[in-house]
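Here's a slice of the assembly, chains where they normally sit.
Lettered A, B and C in written order, each chain numbered from 1.
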Amino acid sequence: MAKAQKIITFGEVLLRLSPAENRKLSQAKSLDFFFGGTEMNVGASLAVMGESVKHITAVSNDIVGDAALSSMLQYGLDVSSVQQVDHPIGQYLLEVGSGMRSSQIAYNRLNGSFANIQPDQINWNFEFEDASLFHWTGITPAISENAYQALKAALISANAKGLDITADPAYRSNLWQYGRNGQEVLKELVSLSTIFIGGVNEINEILGTSFGLDRDGFIEASKYLMTECPNIKQVFDKIRTGLSASWQKIYGRAFVDNTYLETDELEITQVIDRIGTGDAYAAGLIYGLHHLNAEKALNFANAACALKHTILGDVNLVSVAEITEVMQGNIGGRIKR
Amino acid sequence: MAKAQKIITFGEVLLRLSPAENRKLSQAKSLDFFFGGTEMNVGASLAVMGESVKHITAVSNDIVGDAALSSMLQYGLDVSSVQQVDHPIGQYLLEVGSGMRSSQIAYNRLNGSFANIQPDQINWNFEFEDASLFHWTGITPAISENAYQALKAALISANAKGLDITADPAYRSNLWQYGRNGQEVLKELVSLSTIFIGGVNEINEILGTSFGLDRDGFIEASKYLMTECPNIKQVFDKIRTGLSASWQKIYGRAFVDNTYLETDELEITQVIDRIGTGDAYAAGLIYGLHHLNAEKALNFANAACALKHTILGDVNLVSVAEITEVMQGNIGGRIKR
Amino acid sequence: MAKAQKIITFGEVLLRLSPAENRKLSQAKSLDFFFGGTEMNVGASLAVMGESVKHITAVSNDIVGDAALSSMLQYGLDVSSVQQVDHPIGQYLLEVGSGMRSSQIAYNRLNGSFANIQPDQINWNFEFEDASLFHWTGITPAISENAYQALKAALISANAKGLDITADPAYRSNLWQYGRNGQEVLKELVSLSTIFIGGVNEINEILGTSFGLDRDGFIEASKYLMTECPNIKQVFDKIRTGLSASWQKIYGRAFVDNTYLETDELEITQVIDRIGTGDAYAAGLIYGLHHLNAEKALNFANAACALKHTILGDVNLVSVAEITEVMQGNIGGRIKR
């Protein structure tokens, strides 16, 4: 197996709060908490798998920020470049749904520590020294001008250094309140990336197209994306079918080397936690692309994503061994003694 | 949308105790608790939906009764007519089953505060001032002579005022220990009501008939009920199929304006709490009949009932928006950010 | 006993989060939560004592705001004038100290829903109809210009209506970030009030004086305050001695009708929760001034404050009977069967 790669992730760390036992908030007296955030989730999952990962972010300069650092350390992340600023850490409160009842989230992040990150205090050239991959998502540029500027600087530096750059351009309309146009920004930043983690919906949103959701639409959209953003060399997507909040199906597809790839569908009949399953896919993919070929990487990513549905919290804590077993079809749940 | 209606509910409030995690009582060290009771559940659910609801009951004159009042206040109920009497509050202890293991309940209610309610201290004419609907169930007259007398007085007053009166004539044979004949009493009280929430089983029990359980039997039974109890203008029922304690199916049917109505079946594959699902149906129906037509009200009631299976405790805490979504077929459990 | 008075309180409602068992945040997996906030605490405590209290505030327009409303309802507060705005609710995270280890708080409130309250949507003349007392604290004008404007409008209206106005001018230097001078504002607002809940430190801060902390200093400071702010007719203070975070002593003193009053000292050897003890004092005082003479009111306030140290959460939930017993010297902790 190839030696551990050095990966840089960049993005907000949020305090997640949620009542246990699928309770409504008004029924609870305590809240479980985790520190999460899409890019940190990817980094932490990669660290758990054994990669060497540094996460760059800004947390609050108080007991909550200290606890966030402690949590990142526990995942095995390098936190030596985390800023502590005089703004509260962002957070979200999650009521976990069940069956036909949806989960609901209330955010409090737009005036938080990451929104107030100091772009000029990050030395991207220094950070990317020896690094092989940089991962970003569309959440970051949606939070604030500071966050956008920091990310753009990162991408320019990473390009110059020749890193692989994975882009997960999730577009969330209820962010983007600081003035910039999400579509334009995302297109600009995707153009600075090399691997696209997303599908037809994301491409349509960014490029203003209307490709169909089926296999052919996906292939066409991928080709068009590679034309518009010629740095993009690979497109990896996952297709989720939600029978209910508790019962989900998932498979992966990709367009790589002019070839369409697709995995078997995995079914999760008792979802424990759906948050972070996309991040688990991204982490699985990044791990897989380093250690496996593209087809196996896609399967590894899909298995990682499926397994994350059984893990509480934002971060996928399963091991490479556990993912590999599912990837090989061992899903009967035998006890490992 | 029509303005909030003023609703009066009347019935026992019970302290519910149950071990968490589907534990047997002998395995537990603590018990989750909720205040519930079929009529209060209906009222509380309606208050959560935004209706103006007063619940009339008697609770104990001690710290438990105080906590029951506090809980009702939290649901938004008007508790200004609740009596506090020198008898302990009724309660039940619930071992929550799972799969093929049934839930088990041990009651302690027959000498409690509600059984000792003082009928002559309730001024029904005052209570029904401005009210539009009164809801009762067959549990109340089964508890004690006092409870029966209070309910009968309420129905006479409500009739005189021309209120809508919803009757949920649940018959439980292990109650009715104070001397009266349940069948006779229920027929008497249903005759004083205008909307029947029940089906063939309930009609057969009350009227001593033996209609079949199929669609035709339901129509015939409804017609016969309307003949025997001519105040009854509408019959609303729900049909439950239990695959296990954790997996249930439910649909609604009704006989209204000489027309048979039926909803699609909704499936709950991971029941969190089955207690109070009938009350959720009744509350959904009462809300629906005020704000929607009968067919939509039936669908609203069925969706409310289905959603209650995902809520811990006796009371359905879902919002009108959540019910409406399920009613419209959105059951895939997408996260609401 | 005099009939319940109608009281209006106004101020931020915060989500309070804290690890149980005096844990550090990094050691916890869940957080107990309560809704609190100094003015709401006063109102809720008064409602628990049986007064009729309306609390005016702005909470978030999401599931957290809904839960805040539910919590206020449970305390018995009238929430019909609460605004729901599109900003997250303020919050604080509390690490509960013990012994010589101090409690630590991290706030997140300065961009929250209350900071964004809409002053012009509060009709103070309508709110003060039939009301007898308005309570405010120095936290409110420190949060934002909006909060300051709303409070100032309230005080002008309350003065015009001739209400009693209790001012608890707590000065916190780490608030006041929106531009105004705390000292000036507080002096202006105290001038619009009739009862001052504070002592030498508060007077020195507001008026820029340097009176001594002893009895004579307190009397001189009170007199000077009444000269500078002639609406103020009474001054009530409490003196706390902290042996440790877990062991506190407290007594009350006052300057009323040109007379100095002082209570015995009460000792709390095992503090359960120190947050909200000042609010318990204020609520006890307001209750006492309505139902008792000034000297007894001071004793009632001090007993309420002492008892609050034994109650978890922000709000003092003890009853008038419990306070009265402590006020009468029954502190031996006999079990009440």
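One rule holds in what follows: a contact is a pair of C-beta atoms (placed from the backbone, for glycine too) under 8 Å apart; a residue touches a chain by one contact, two chains touch by 3 or more.
Computed from a prediction, not measured in an experiment: that's the story for all the values here.
All together, the complex described by this structure holds 6 copies of its single chain type, of which 3 are visible.
Definition applied: only the chains that are shown with their structure count from here on.
Centre-to-centre separation between chain A and chain B, using Cα means, comes to 45 Å.
One finds 41 Å separating the Cα centroids of chain B and chain C.
Multi-chain contact residues of chain C (touching two or more other chains) are listed as 70-71. For chain C in complex with chain A, the touching residues are 17, 20, 24-26, 28-33, 60, 62-64, 66-67, 70-71, 88-89, 91, 93, 95, 104, 106-108, 111-112. Of all the residues in chain C, the ones that touch chain B in their complex are 70-71, 73-76.
Considering their complex, residues 21-24, 26-27, 97-105, 107, 172, 174, 241-248, 269-270, 274-275 of chain A touch chain B.
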